[in-house]
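Partial complex: the chains shown occupy the same locations as in the complete assembly.
Chain lettering (A, B and C) follows the sequence in which the chains are written, and residue indices restart at 1 in each chain.
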Amino acid sequence: MTLRLGVIGTGAIGQEHIRRCSKVLQGAKVVAVSDINIDGAKGIVSRLGLEAEVYANGHDVIASSDVDALIVTSWDPTHEEFTLAAVAAGKPVFCEKPLALSAEGCRRIVDAEIAHGKRLVQVGFMRPYDAGYRALKQVITNGDIGEPLMLHCAHRNPAVPESYTTDMAITSTLIHELDVLRWLTEDDYKSVQVVFPRSTKNSHAKLRDPQIVLFETQKGTRIDVEIFVNCAYGYDIQCEVVGETGIARLPEPAAVQMRKEAKLSTTILTDWKDRFIDAYDIELQAFINDATAGKLQGPSAWDGYAASVAADACLRAQESGVIEAVELPPRPAFYNK
Amino acid sequence: MTLRLGVIGTGAIGQEHIRRCSKVLQGAKVVAVSDINIDGAKGIVSRLGLEAEVYANGHDVIASSDVDALIVTSWDPTHEEFTLAAVAAGKPVFCEKPLALSAEGCRRIVDAEIAHGKRLVQVGFMRPYDAGYRALKQVITNGDIGEPLMLHCAHRNPAVPESYTTDMAITSTLIHELDVLRWLTEDDYKSVQVVFPRSTKNSHAKLRDPQIVLFETQKGTRIDVEIFVNCAYGYDIQCEVVGETGIARLPEPAAVQMRKEAKLSTTILTDWKDRFIDAYDIELQAFINDATAGKLQGPSAWDGYAASVAADACLRAQESGVIEAVELPPRPAFYNK
Amino acid sequence: MTLRLGVIGTGAIGQEHIRRCSKVLQGAKVVAVSDINIDGAKGIVSRLGLEAEVYANGHDVIASSDVDALIVTSWDPTHEEFTLAAVAAGKPVFCEKPLALSAEGCRRIVDAEIAHGKRLVQVGFMRPYDAGYRALKQVITNGDIGEPLMLHCAHRNPAVPESYTTDMAITSTLIHELDVLRWLTEDDYKSVQVVFPRSTKNSHAKLRDPQIVLFETQKGTRIDVEIFVNCAYGYDIQCEVVGETGIARLPEPAAVQMRKEAKLSTTILTDWKDRFIDAYDIELQAFINDATAGKLQGPSAWDGYAASVAADACLRAQESGVIEAVELPPRPAFYNK
């Protein structure tokens, strides 16, 4: 059986997902697309040689009887609207992050999904599908290092454009850690503090870079995340979990080991797209498989909401300089595994 | 367009390839299968829910007008016959190694393919599709280490059964290095010598283990390959290329780094199936894409023949204890890239 | 010329230093010793076959005309008194940490030394003599990573006894980082905060373990130090300096690389004495050489005072849970290099 997909939004990431679902993954085909720029939508359909209807409006994609499930990759401010519409239509929807522009928006989706009575939403957090994070979680779950007590993490980009501002370190960058660390530790944030080291001279006036975000979790685990988006040397994601009996560290990407010019070295990636490229495939294949089976299991609307609530607290902590509470309500039983 | 595949032989590896082509890869479907055990063939079709015809005889699969291309995963002694039949039928064929039981058999396939006038055969050597070997080759091709002068390689298995004998170190194990090292260095073997260290006590009467195989290539590069199939500690494939200006080494598989019990460690794989699992997918996807495009580019019948000629020289060297020539005729222009 | 040493205090570390100065290092001999347990002092002189006078009182050692320089390894509460007496006598003195029991005590030594007009005091901080830290500092000084922005450090012991309490994480353990990080960054602490992750179950009622100490320096560098003294797995000192253009990390101790039992591993030390064993030799040889040359250059009384002031702020931060200022007066010109 083939899952018939409608894709709303054919910008860069939308095109990537269309290509994936059409040319790489199994069990799905793209039968409908829409974009505010309808010529762009037509172009991608034509270039990939798809047999897909092109609509001017995402709601028509959702409504189409040919469409079994949705992928929402439109302009961020429209994510909530289209996701709610998909839920209302009772169709599974994969929505790229952010699920909504605010925690309240995410909450509306949560409430709609609960009211509908069945999980229909997967948020586009791909790191839980990364083989490295999965191996790291396995180590923790196996009890190989005892209970986690501390996590030392870093998210480093070689450089960002002038348009990237201090708050985006939370909303565009840390947002991935906010999700994956909850998943990794099966824990929730209790409070957060942000401290600012002196900035690198490679930053600009509207960006304090680097930043360090310090969390306490409900279980009392302490997490520090260094965000350094003009680190110059590479795209580098680090995660070290210090447990009661040992320490486990996210794998470095496999690389040729070189002996050359008085250095023993391996290459560090510089393009973020190379780092989690396999995870995007696995993430979407999981959505296709789970949607086909009628039982979504990936990052949920609740996970999107929880990340959004945490991000809001981080933004407050950036401003206040003090410890801010992360006020996440209890998880509804609906989302228990 | 979907490539319609016929699979001859539904043993373990045949089943794996059927699953891959049906459930993982893009652009193909399995429409016909056969096996000497026809009930086994029916069983796999049924378990995977395929719409595929089951034939008693592989030649009927080849002859079927529904079949565009063949996968030969039957009993080794039948590989040559079915591959020749596919060539005669003008259909692309992916034949698992060994292409034939002898170098002469491989040569007959080469001759048939040349007579046919177009490449139709891909041999099942998957290592050139491994991301690590590809990265290593890129380093060489880039000139990052200058001209290769020496290769130090190792092929280690944790243990082998009693049925594994001294000659199988060449025909079952080294055969992968025989192919991938030609591909990596774009060079051919000139001579070979085999030396036997004292055997591990974990071996048995009919297996001298470890062995070291020493090659000189046409360009004068020296290659040593340690084959150690009862190494106890893991499945470990090593390849280090010493060039004029530097050394490049095959990546270690990515793994969680642990600090535990006074050790800083990463896990070494123990099951060979985990080591090249991605390469099998990429290899078959390449066959599907290239067969569909009408232009095979993977390991050719000539490559299968060259590996077989080298293996024969290795077997002679095991017996003689002296340096044996590898007598490979010049490569026919037909196989130039 | 041979520097004639008097050693005050012949407990464990005193005996080690006597052995060092007598059997390992060049240019010195131990000519006088004292200890509150005079039989212990006599025993060590006899066991090592030294020609050394044994005194009942440390002040007699200082006063002895045979003694050129002092090593103070007595009971901690007497360090200040003996060091002040050595300064008063105009003799160079190597005083094991702590220089005094309080910052005020350290300050009295600083004031006495300034009044004397010449550097006479070296404090027993050995890490600046460790080859690894020296290599790390060289990288920074060379400008290889640009200006340091953040330091991520860890100080881990496998286990501590029941007598080790929460405050000792600062006064016995962190004290080494307090000194070496000032030396490494050529910077001073501005403020400090201590956070407590949930404790490991391997700790006990009077010890919160682990702890994280967060510093801001005068230059705005942020330093986090994890102190985890029941980490179970080994004695492990980590220091990572994140600079504007790259990251440098303290070398792991050299170790045999093993492939065994499905692990690729190196050994982690478990005994702290093995970690800096060479640094102790180098530290004391430097004292001998510098005292002989009449110009001390190692960790100064001011460095001892600065570490003590920082430690006091850390202790306040442990209690208060908030950010505490580190109130170090300006460095007297006397101590400029």
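Operating definition for what follows: a residue touches a chain if its C-beta (ideal position, glycine included) is under 8 Å from a C-beta of that chain, and two chains touch if they have at least 3 such contacts.
In this text the structure is predicted, and so the values were computed from the model without any measurement.
This homomeric assembly is drawn with 3 chains in place; in total, the structure file defines 4 copies of the chain.
We adopt the following convention: only the chains that are shown with their structure count from here on.
Taking the mean of all protein C-alpha atoms as the reference point, the chain centroid lying nearest to it belongs to A. The rotation relating chain B to chain C, fitted on Cα atoms, amounts to 180°, rounded to the nearest 5. Chain A and chain B have centres, each the mean of its CA atoms, that are 38 Å apart.
Look at where the CA atoms of chain B average out and do the same for chain C: the two points lie 59 Å apart. The distance from the centre of chain A to the centre of chain C, with each centre set as the mean of the Cα atoms, comes to 45 Å. Looking at chain A, residues 245-247 sit in touch with two or more other chains. The touching residues of chain B, counted against chain A in their complex, run 23-26, 131-132, 135-136, 139, 144-145, 245-261, 266.
On the side of chain C, the complex with chain B involves touching residues 233-234, 236, 252, 259-270.
Interface of chain A with chain C (complex): residues 146-147, 149-150, 152, 195-202, 210, 212, 214, 216, 219-222, 224, 226, 228, 231-233, 242, 244-247.
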